[in-house]
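Below are the structure tokens for one structure; questions will follow.
Excluded from the complex is one protein chain; the other protein chains are retained at their positions.
== chain A ==
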Amino acid sequence: MSRTILIFAEQRAATLKRSVFELIGLAQDLAAGGRVEVALLGQGTGALAEELARYGVQVHHCEDASLAQPHSDAYVAQLHALASELSPGAVLFTASAMGRDLAPRLAARLDAAFLAECLSLAGAGDGFEARKSMYGGKVFATLKTKGNASLVATIKPGAHAAASPAAGGAVRAVAVQPPAKVRAKVVAVHREETDTVDLQEADIVVSGGRGLKGPEHFHLVEELAKALGGAVGASRAIVDAGWVPHHYQVGQTGVTVSPKLYVAIGISGAIQHLAGMRSSGCIVAINKDAEAPIFKSADLGLVGDAFEILPLLTEGVRKAREGA
């Protein structure tokens, strides 16, 4: 059946999140010939509206100083106004810091069905069906919306292929009504000085654990990740030991990842870590201990000293990349 799908085009500092184009692709599938509407909120985002329209979608461009930062009160009020006007069958967000912050609030205001962290989402009769991880990746659940309930959902990056440019898009300038009160106000954004890729969106993840012996050796992991163009992760053991911040942590009490390639270095493979990375495409493990449980989940394991292996490997990757 055809339906209207509204997506939230997440942007920060006038740069669209890469996964917005995945949401457009997913929305086109779900709409099944119906309309794909895009909500773009911010300030100084005119070029982004044009960029989105080149994907054949209707862009609702909400441009106002009150939306310069993702204040939840202002953003949810604007999205609620758009949803009330367009009556979409579903409103889709990326499962990002911003999407996870706004989507539940909008779902409650719309009294909609809510599906979080969808690995896939498809139409099922009058409703929707999604797949998501539970128990830190130890279980995968299928969830269905009942009847013809409208849906608000957060979608994991990588759940759908990005859309291709298409004709027929347009931009509508929406008259923004700034909310009467903004009770939670974003006053500053502190960027970490880093040139690494975001863990949840990365195609390649290189993680380090206790086997590296100390934080002074963690640069070996970072260098390999950089050579591969991947993100850096960590085991809970070294996060708890304070070597790296919590947002590096892969596993049930950290981030669940499923990149094309996952490289585990000096990580023994506790159940909560394995659950957080076992749906990766290829898993490579490097560990001194031949009995480490990680080897049971790895496609390729190297039993040996990470301090000898890593410099050779990083050098080899650099050479292969330069030669390519």
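Note that a contact is a pair of C-beta atoms (placed from the backbone, for glycine too) under 8 Å apart; a residue touches a chain by one contact, two chains touch by 3 or more; residues count from 1.
Convention: contacts and distances are computed from a predicted model.
The complex includes a chain that is not drawn, and of the options "Phthalate 3,4-dioxygenase ferredoxin reductase subunit", "MacB-like periplasmic core domain-containing protein", "Deoxyribose-phosphate aldolase" or "Electron transfer flavoprotein subunit beta" the UniProt name matching it is "Electron transfer flavoprotein subunit beta".
Listed residues A:V36, A:A53, A:A90 or A:L115: the one in touch with the omitted chain is A:L115. When the omitted chain is restored, the residue from A:A97, A:A122, A:A170 or A:A241 that touches it is A:A97. Shown as candidates are A:A68, A:A81 or A:I309; the residue that touches the absent chain is A:I309. Only one residue from A:D64, A:D198 or A:E222 touches the chain missing from this view: A:D198.
Although one chain is not displayed, its contacts with chain A can still be listed: residues 70, 72-73, 76, 96-98, 100-101, 103-105, 107-109, 111-117, 129, 132-147, 149, 154, 183-192, 194, 198, 200, 203-204, 228, 239, 245-247, 249, 251-254, 260-261, 270-272, 275, 278-279, 281-284, 290, 295-305, 308-309, 312-313, 316-317, 320-321, 324.
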